[in-house]
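Missing here is one protein chain; the remaining ones are kept as they sit in the complex.
Labels for the chains are A, B and C, by order of writing; each one numbers its residues from 1.
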Amino acid sequence: MANRLRTIEAVRGTLRDEMARDDSIVVYGQDVGRNGGVFRATQGLIDEYPNRVYDSPVAEAGIIGLGVGLAAYGLKPVPEIEFAGFTYQAFHQIQQHVARLRSRTRGEFHCQMTIRAPFGGGIRALEHHSESFEAGYAHVPGLKVVVPSTPADTKGLLTASIRDPDPVIFLEPTRLYRSIREPVPEEDHVVPLGEADVVREGEDVTVVAWGAMRHRVLGLVDDVDASVEVIDPRTIAPLDTDAILDSVRKTGRCVVVHEAPRTAGMAAEITARINDRALLYLEAPVQRVTGYDVPYPLFARESAYEPDDDRIRAGIERALEF
Amino acid sequence: MANRLRTIEAVRGTLRDEMARDDSIVVYGQDVGRNGGVFRATQGLIDEYPNRVYDSPVAEAGIIGLGVGLAAYGLKPVPEIEFAGFTYQAFHQIQQHVARLRSRTRGEFHCQMTIRAPFGGGIRALEHHSESFEAGYAHVPGLKVVVPSTPADTKGLLTASIRDPDPVIFLEPTRLYRSIREPVPEEDHVVPLGEADVVREGEDVTVVAWGAMRHRVLGLVDDVDASVEVIDPRTIAPLDTDAILDSVRKTGRCVVVHEAPRTAGMAAEITARINDRALLYLEAPVQRVTGYDVPYPLFARESAYEPDDDRIRAGIERALEF
Amino acid sequence: MPRETAVDFAIDRVQVLAPDGSVDEELDPDLPEDRLLGLYRTMKLSRRLDERAIALQRRGELGTYAPAIGQEAAQVGSAGALSESDWMVTSFRETPAYLTRGTPPHVLLWYAMGMEEGAAVPRETRNMPPSVPVGSQALHAAGLGWAQEIRDEDAATIGYFGDGATSEGDVYEALNLAGVYSSHAVFFCQNNQYAISVPREKQTKAETLAQKAISAGIEGVQVDGNDVLGTYAVTRDALESARGGDPVLVEALTYRRSLHTTADDPSVYRLEEEEAEWEARDPIERFEAYLRDRGALSDERIAEIEASIEDELAEEIERAKEGAQRIDPADMFEYVYATAPPELERQRADFGGESDGE
Partner (left out) sequence: MPRETAVDFAIDRVQVLAPDGSVDEELDPDLPEDRLLGLYRTMKLSRRLDERAIALQRRGELGTYAPAIGQEAAQVGSAGALSESDWMVTSFRETPAYLTRGTPPHVLLWYAMGMEEGAAVPRETRNMPPSVPVGSQALHAAGLGWAQEIRDEDAATIGYFGDGATSEGDVYEALNLAGVYSSHAVFFCQNNQYAISVPREKQTKAETLAQKAISAGIEGVQVDGNDVLGTYAVTRDALESARGGDPVLVEALTYRRSLHTTADDPSVYRLEEEEAEWEARDPIERFEAYLRDRGALSDERIAEIEASIEDELAEEIERAKEGAQRIDPADMFEYVYATAPPELERQRADFGGESDGE
């Protein structure tokens, strides 16, 4: 059985299902109660679980730090940070405690926490509301970093994240919350963390993209005069390196697309992993089609900042024509 | 004229010189006053400049946030964060304000701030005192990230940083504070940001390393049965890409060594830049010899964590023998 | 000593112009009539700008907009107490405060149009640009005030934030550091009773927000935030104290009468009765009644002021739209650093189509 759902509905349904399944889950964050979250991801939950859904004061470090305590106690916190750009306020708690609780205690403690946050640009949002810092989090050992791109994957990945004994930064592309609707399995649906999705098979060039960029890529590859393989890693950390390498070994060409700034972004890591283990298969440099190394601009300039169809197409062409 | 100085003395001397030169410089941070800093980098300054040197409460976000105000006013804050691992407490101020003040105001304001912090491992320090997050900061547009590796460069780079109109994260390798002594020019000495140092010329393989790793590399290359070029980028952002590419175009082989965890670290970025513009020159995959993707362990395990001679040598050999 | 009182504190509450129109003689700032009319006009201008902005947003001409409707007395009274040499540090809902300090409406509209031009507040005006990360700017106010202390300047800094912001570590650190460094800062907390949907009572168990000052050993005071004479008088005194190195936290009790932003729907989380209660306490109406009472305003004069506001806004909106036509996205590369490093130049060239490689 499957219902046609939007991403935001998939988030909401998954939270509800998991809360029903496991009474140690606690959902909290700014405006997640009566208001149901600024994007309505938690709508209605407080009525069903008044003792497990809480509005939070405006204190991100506090939200995450409290979660460490909840997790140490044995609960499973699923906090929402209102926008990924405000996870920075909690960065120290994430880096020093969330990510390390297991390793620093040799497994005596662990931190089963899923930090949900709206992520990425493209919705004409306010300053700081369009951040993509997945690479920064991928650089912190002990964290898992997940970016779902479809309603069904959202359910599968969020389920897997909440059940994962380790902490997950779950970044939900705001642009996709309401833009796509597709069948989402009604029954238990788990997409294992660390498994990429080969969204479209092809022979000539591999394009790796996640979040909203996955859809932008899919929207144009039909017009490309070549057979394009599209891979959505879904989990940014741990990355499904083998899926990417298998594809690149086949195509010999690769383009990585992301919204985050280029320098020290995930495209660099993916390029480096290809270099490590598939260099000789490369027939062209891996093309990085990314946000520029400028602060994410206010929305009047955002479409100039993010990889658009032209830039992605040009990247694919450069890979093909090298 | 040049005095033989240790790195810590070079820091101290530069701060003193710059404070004498420019009375808008304000030095502050935890224990930087009477105590002269936990590493004694600011020793004596408070006596000379009682109105421009301040002990700070234990509040890193506050220290950096206040600096934004000082800079907006027109002063030049040079705060010390006691260890780089505690810059995380201020990450939001750095990312949201320090890095963006210029771009978000179209240059009406700018943030001339040099954030000094002891950096890196190897001194049997407490937990969280051995962090290397240069890649995380390099991923934030608007920041400059500097890692000096010698006493003379420390003076030259710190002088350049303090005078730079843009914010600089100045990461001082703790391991080098007292381990090396060399002549440091007494007169004005500026090492421009963004210029790498080709520390040693060679023909067969390029090794890129900074901070303490630069010295570890230099300590073993004589024993390598090949001609090794060693490049210290000195500035991590903006990176002197051309210097690295020129070298790799010559040697065809490259090893990047750093203490930070591998995934999404600077070695990935360097590999990607080589891929972008010098792929066809590569005769072997770029070798990343880095910290492992585990939280920096307590000191009983730290020597197993960080790249040691064997691992660096093995990396060079892999590059040579590929 | 077994158990004894170590120290005690009190938080005062101030009101000058009561809802019934009475004025406390002793606290009355005794402003000349043209100043009073100036404050009145700015309050009206702000209200009208907010209304027009909401309408523009609904038509897709602005992005998310945060109106200050209901908070005009809090902001115009407090910003009105600043002198030109004082600095102002704002959050994202300070339209009335910016207008009081002379920032033209089209600049504020630019910010809401998603243009950095709207944050490019001229440095000479001593106004900082808007700050979206809640509470983060309180530290900048503390820092500016510290600079004034270091430079021994006879000036102060006002830092605005909301009730929600008082939960952020940054705000507490700002209060504490301001105390430690004798910063010339006045922290002006507009307690408008909501942080998006979260009511003040869920933000903290503290009875007042002014008492957060006690944690820093600095003075805290409450003022009726819908009383423009009260906010003026309290801020004037606080600024005086701050100029001498004693920072102050002012909590202005007010109400966000409109939406959190144009993306928000308050009907989900609050009652109409409550909104109606606060409508009855509207700050502009209270001030208008007072000005009529003392003969400074008539129907005619009000009509004139309203007409001049309409004219001004029509022009300013036009100017904002014109400016929006002229933006060049390529200039996003311009202001990252004083001088763009080579890699950024490469990206700029790529953006401009000058290069065929990324």
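Criterion: contacts are C-beta pairs under 8 Å (C-beta built on N, C-alpha and C of every residue); 3 or more make two chains touch, one makes a residue touch a chain.
What you see is a predicted model, and the numbers here were worked out from it, not measured in a lab.
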Neighbouring displayed chains - absent chain, whole complex: A, B, C
Selected residue (touches chain absent from view) among C:Glu72, C:Glu94, C:Glu116 or C:Asp170: C:Asp170
Contact with the hidden chain (one of A:Ile8, A:Val26 or A:Ile231): A:Val26
Touch residues of chain B, complete complex, unshown partner: 30-31, 33-36, 38, 55-62, 85-86, 89, 124-129, 262-263, 287-290, 292-295, 297-305, 311, 314-315, 318
Sites on chain C contacted by the missing partner chain, in the whole complex: 1-16, 18, 24, 26-27, 167-170, 172-173, 176-177, 179-180, 202-208, 210-212, 214-218, 222
Positions on chain A contacted by the hidden chain, ascending: 26, 51-52, 54, 56-57, 59, 61-62, 64-75, 92-93, 96-97, 102-110, 141-142, 144, 164-166, 194, 238-239, 241-242, 276-277
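Assume only the chains that are shown with their structure count from here on.
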Graph class of chain-chain contacts, one of line, ring, star, complete, other: complete
Longest centre-to-centre distance from chain C, chain (CA-based): B
Between chain C and chain A, distance of the C-alpha-averaged centres to the nearest whole Å: 35
Centre distance in Å when chain B and chain C are each reduced to the mean of their C-alpha atoms: 39
Rounded Å distance, chain A centre to chain B centre (Cα mean): 30
Residue numbers of chain B (touch at least two other chains): 92, 96, 103-104, 141-142, 239, 276-277
Residues of chain C engaged with two or more neighbouring chains: 116, 119, 133, 169-170, 332, 336, 343-344, 357-358
